[in-house]
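One structure, as structure tokens, below. Some questions next.
Of the protein chains in this complex, one is absent; all others appear in place.
Here the chain labels run A, B, C, D and E in written order, and each chain numbers its own residues starting at 1.
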Amino acid sequence: MNRPSGRGNDQLRAIRITRNFTKHAEGSVLVEFGDTRVICTVSVEQGVPRFLKGQGQGWLTAEYGMLPRATGDRNQREASRGKQGGRTLEIQRLIGRSLRAALDMSKLGEYTLYVDCDVIQADGGTRTASITGAMVALVDALRLMKKRGGLKGGDPLKQMIAAVSVGMYQGEAVLDLDYPEDSAAETDLNVVMTSNGGFIEVQGTAEGEPFQPEQLNAMLALAHKGMQELFEAQRLALAD
Amino acid sequence: MNRPSGRGNDQLRAIRITRNFTKHAEGSVLVEFGDTRVICTVSVEQGVPRFLKGQGQGWLTAEYGMLPRATGDRNQREASRGKQGGRTLEIQRLIGRSLRAALDMSKLGEYTLYVDCDVIQADGGTRTASITGAMVALVDALRLMKKRGGLKGGDPLKQMIAAVSVGMYQGEAVLDLDYPEDSAAETDLNVVMTSNGGFIEVQGTAEGEPFQPEQLNAMLALAHKGMQELFEAQRLALAD
Amino acid sequence: MNRPSGRGNDQLRAIRITRNFTKHAEGSVLVEFGDTRVICTVSVEQGVPRFLKGQGQGWLTAEYGMLPRATGDRNQREASRGKQGGRTLEIQRLIGRSLRAALDMSKLGEYTLYVDCDVIQADGGTRTASITGAMVALVDALRLMKKRGGLKGGDPLKQMIAAVSVGMYQGEAVLDLDYPEDSAAETDLNVVMTSNGGFIEVQGTAEGEPFQPEQLNAMLALAHKGMQELFEAQRLALAD
Amino acid sequence: MNRPSGRGNDQLRAIRITRNFTKHAEGSVLVEFGDTRVICTVSVEQGVPRFLKGQGQGWLTAEYGMLPRATGDRNQREASRGKQGGRTLEIQRLIGRSLRAALDMSKLGEYTLYVDCDVIQADGGTRTASITGAMVALVDALRLMKKRGGLKGGDPLKQMIAAVSVGMYQGEAVLDLDYPEDSAAETDLNVVMTSNGGFIEVQGTAEGEPFQPEQLNAMLALAHKGMQELFEAQRLALAD
Amino acid sequence: MNRPSGRGNDQLRAIRITRNFTKHAEGSVLVEFGDTRVICTVSVEQGVPRFLKGQGQGWLTAEYGMLPRATGDRNQREASRGKQGGRTLEIQRLIGRSLRAALDMSKLGEYTLYVDCDVIQADGGTRTASITGAMVALVDALRLMKKRGGLKGGDPLKQMIAAVSVGMYQGEAVLDLDYPEDSAAETDLNVVMTSNGGFIEVQGTAEGEPFQPEQLNAMLALAHKGMQELFEAQRLALAD
Partner (left out) sequence: MNRPSGRGNDQLRAIRITRNFTKHAEGSVLVEFGDTRVICTVSVEQGVPRFLKGQGQGWLTAEYGMLPRATGDRNQREASRGKQGGRTLEIQRLIGRSLRAALDMSKLGEYTLYVDCDVIQADGGTRTASITGAMVALVDALRLMKKRGGLKGGDPLKQMIAAVSVGMYQGEAVLDLDYPEDSAAETDLNVVMTSNGGFIEVQGTAEGEPFQPEQLNAMLALAHKGMQELFEAQRLALAD
């Protein structure tokens, strides 16, 4: 066992999902994967983007940000730089695609759901924590819409979604990398899955050595194992 | 007594100051004025802006932001809009000026302190909560600098600073306006003071009717009263 | 008497208000507070911003700029930098709020008044000169609207507005600071008032030492005195 | 004679050149071609752009702007739009190229001259007025540099430069078009010349019908005639 | 004969016009003036800009770009810099004005034609090659519109347009400057003409010495000669 945190290779960090973390949003969750902490809100607005107008269906879009000192060194605030960086855009596109897979847009009606994931403390895995936490906030927002009489076309929720990172660290496949692992890993692989075991996204990058097919399979197996625990954590949080 | 919250006219909301709220920053505070919640971090970096180079003194600068859904309706994320709005710039300039008044820059040495105030939930008074909370984070950052052997020129802390809003609401002077009051007040006045009772900033705006000199005096008296409690709250937080 | 200009502490600079300074705008004024010279125009356009549509009321908005060499050192042109600075935004927000206080928007009808204040020579007090001069241009624009048959809901002008700076300079309260005073003042206080003696804006900043309540009162008394002369200067200009 | 202003086809508008129009700049001129009024300043700064460093020569660069209500309808302020338009960039590039032709950069030394041309009232011909007026401000700035002991390499002024527009209006060649002519002209031709009769820039555009070689010659002859008067106006202004 | 390429003073480079260079655009041409290679596409879209709505006429607008390494040294990509430079804007405005002169907009109907000229290899004369090549792509786009039944108001094509550069190089007038000539020329003159010999644009710039009227005439005569060959090259390309 060689992980800096002392965790087993197939062990997630402590997962905490706190609902109703802020009061204004239709769904609001604080998600924690160990020391990684992300505020996820879902806001419901009437109307859809232009390319969808008049089709009777809804839309979901996501934005991602980090507080400047969420990280070990302070990052320049993107709002004052005047643009979002490539990493930010890439992550928010991933969050949006992943959560859209949870929904049947034709049942949502002409509403847009804005998902905002803001990292207040980063320790690796911010995108996977964001997806996993925002999924819970999304369920809360849908429940509220229903309660207010908004979802007349039936329940738009098709399936639960969660995400986790896996990687090759010092030659071994490990689950849910924290920052010290992430910055030294040979391969970093983010996996987004449905609760039925299907893949929504698989994004693997060799940081140093190329990875081999059997390593890919080992990492995907770990992801599959961690995913069961994440779906359980979502279920428990929503059952409160 | 006509305040929506049922508070007395000279009554602050519940004030909570939580130190070490996040782990990376040299100073990190969650400040709460009732339902207004702001994360204030202070980051210490070597070097100073160009206009100060080679003068042997330090600098402090502040940035302010709100999560998109900190408010009742979602605001567009400034990072994706590509610029900070006028209100944001105005507030962060105020925070920076206010906290610079706490310091003797010549004793700080060639360091820049970055103050980041990020509102995670807004209910009126975000700028005054930011200043009051960031002051505590600033003390923590200075203590850490000292501990690390950084402050060789003596203690740069000259005085404590706090801020509070007062206003005319339904014809009466009230202390520490929350959002329902703020949006209906005739006058809104933000006051930044030192613990010795001097003014650093006084910014009053008539939203409807002009305010009269005697109303100004009544509001300033309330601010003075509230300020004592804020300095006490800072003192208690720092004593933990 | 210690003012660099030799003025008495309660003495304004020479105030000049030249109407019809340029030919295209509905109101166009050159205002001079000593060597500070600002072109103020008011442009009338049909329609209102989206948030006011269909409410039968008007709007007024202001923009502020300085020619690059209005100052002792050349400033980078904001148009070529690609954004307006925080100081610019702060000032134009102040001008807009101040002049909106002069109007009853429901009588204006669905028109937007654009106030443009462009400093061609700066010597301290550009924002207060801007407000005082733009007020005259605003009256001219309203007169023209009326002449053209545009103001059917009655006169939207509620009250005249003027502005002046006061400050603590070498320990004494002084009126209408010029640049040498402004850059050395301990406190700078901008005051916007109505002709009935009510306050619209009070914005005081301690640049060095905090200011005390009795100093605030002394400065406000000076502002009150200067204001009478500014309202008289506006009245005379409009009487021509 | 068919010009809206009643001028003869070869007649300039009234030309006025007011030196020392503002007090801070090394050269500052208000130039008027009839109702077209432009403030031209020249600012002297030590240092040169990176591509010229260490070559012992100077540089001149120009910027151009219009106040939002310099024109019949208000234009959006470029600083608030966040960028300078194509027309602005084109004109300021022309002004810069034209004035650089007046100078021997190797005699200027490592200084950068910033030329700012800001139109406060537009009535056609703003770019030609800008060049003609800025040339005078440039001479003033050079005189001041010399007086301060700055020009040790000899006089960098090689030749005077002026500019005028000509065009085809209702089938006839006319000199110095005002706005009503400019907006209806078949061809608009801007000419920049030296006092020896050489061309620095010739920029002709057919707005409607193509123009023929003989029309080009007729327009250039008018430009030549007007140029003599402009050089005389510059000479008189500089002789005061 | 002193041209670096060994060409005669009145000799064009090899001109090649390849139609249907890419498959999606309504008109798509690769134009080559020697080593200068530009892809010109014309895209047809329904609708017109706001200022033309409801007038029953069409519009044409142009954009120009260079691949970062079209030139000897790599230029920063304008998309990543976040803005188009002044040279780019100037050229695309020229291309747009020139090609609009080819059309009768009232016969085009409410369509907008987007002309895109992208330089994949630059060796001088990119703007003149762009205009000459885009003219052919424009004819192709109009033919396609007609074939699809789109041009019911008659043929909007009024006349063919072409462009060429001329200049003074080592004291002699030369035709169609390549990069080594262009960067050393005393004068650079771009000429846009109609096939009937009228001028659409004449833009001459003295880079070093001013140019004299007789030099202007010599250059224009060369342009006229080259233009015949360019119109012939267009004609042949369109006859295939």
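Definition applied: contacts are C-beta pairs under 8 Å (C-beta built on N, C-alpha and C of every residue); 3 or more make two chains touch, one makes a residue touch a chain.
Since the model is a prediction, treat every value here as computed from it, not as a measurement.
*Asks:* What are the shown chains in contact with the chain that isn't displayed?
*Replies:* A, E
*Asks:* Consider the whole complex, including the chain that is not shown, and state which of E:10, E:63 or E:172 touches that chain.
*Replies:* Here the residue in touch with the unshown chain is E:63.
*Asks:* Residues on chain E that touch the omitted chain in the whole complex?
*Replies:* Within chain E, the residues touching the omitted chain are 22-25, 28, 35, 37, 39, 41, 43, 45, 63, 65, 67-72, 74, 77-84, 88, 114, 116, 118, 120-122.
*Asks:* Kindly note down the residues of chain A that lie in touch with the hidden chain.
*Replies:* The list for chain A reads 83, 85-87, 89-90, 92-93, 97, 101, 189, 193-194, 196-206, 209-213, 216, 220.
As a convention for this text, only the chains that are shown with their structure count from here on.
*Asks:* So which of D-E, C-D or B-C is the twin of A-B, meaning more than half of its contact pairs are the same residue numbers?
*Replies:* C-D
*Asks:* Look at all chain centres (mean of CA atoms) and spot the one farthest from the centre of chain D.
*Replies:* A
*Asks:* Could you tell me the distance, in whole angstrom, between the mean C-alpha positions of chain A and chain D?
*Replies:* Averaging C-alpha atoms per chain gives centres 59 Å apart.
*Asks:* Please compute the C-alpha centroid of chain B, do the same for chain D, then give the distance between them in whole Å.
*Replies:* Comparing mean C-alpha positions, chain D is 50 Å from chain B.
*Asks:* Among the residues of chain D, pick out those that touch two or more other chains and give their numbers.
*Replies:* In chain D, 82-83 touch at least two other chains.
*Asks:* Among all the chains shown, which pairs meet the touch rule set out at the top?
*Replies:* So, checking each combination of chains, I get A-B, B-C, C-D, D-E as the touching pairs.
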